[in-house]
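Every protein chain except one is present and positioned as in the full complex.
For chain A:
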Amino acid sequence: MAYSEKVIDHYTNPRNVGTLNKDNKNVGTGLVGAPECGDVMRLQIEVDDNNMITDAKFKTFGCGSAIASSSLATEWLKGKSIDEALAIDNMDLVEELALPPVKIHCSVLAEDAIKSAINDYRVKNGMEALELPKSHH
């Protein structure tokens, strides 16, 4: 199966690889997936007082599409408000990266990671966790 140019670009030059201090109050961390399933994503956001995402980092264990999905997600997150970030849909990632059907689960995982990071931030800052729609996988 051939990868799209965008997947190859993100895979070869992944954006925002790294680690934020998960103990900081303004950092939200989402860790989703499982090693047994062949993909684990960790996505982190740093949020300022105006609920704007000022930084985003990721690390991913998985195939090229999983790495590209999380790399693209961090790019999209930076500069967005939390509410805007919640509106990111996995199908937007699928479209942008031209993922084939067999790789759609990679984008679902990235969406889960975003929501999970936001919830971590919310809980840390005294807000209640959002009810997340059950994973589609």
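Criterion: a residue touches a chain if its C-beta (ideal position, glycine included) is under 8 Å from a C-beta of that chain, and two chains touch if they have at least 3 such contacts; residues count from 1.
Going forward, contacts and distances are computed from a predicted model.
Chemist: Could you check which of "Putative aliphatic sulfonates transport permease protein SsuC", "NADH-quinone oxidoreductase subunit H", "Chemotaxis protein CheA" or "Cysteine desulfurase IscS" matches the UniProt name for the chain that's left out?
Modeler: Answer from the record: the omitted chain is "Cysteine desulfurase IscS".
Chemist: Thinking of the whole complex, not just what is shown, which of A:Val17, A:Met52 or A:Leu86 touches the missing chain?
Modeler: Residue touching the absent chain, from the options given: A:Val17.
Chemist: Which residue from A:Cys37, A:Ala98 or A:Val123 sits in contact with the chain not drawn here?
Modeler: Per the contact definition at the top, the residue touching the missing chain is A:Cys37.
Chemist: Mind pulling the chain A residues that touch the left-out chain?
Modeler: These residues of chain A touch the chain that is not shown: 3, 11, 14, 17, 19, 31-42, 59-64, 66-67, 102, 105, 109, 112, 135, 137.
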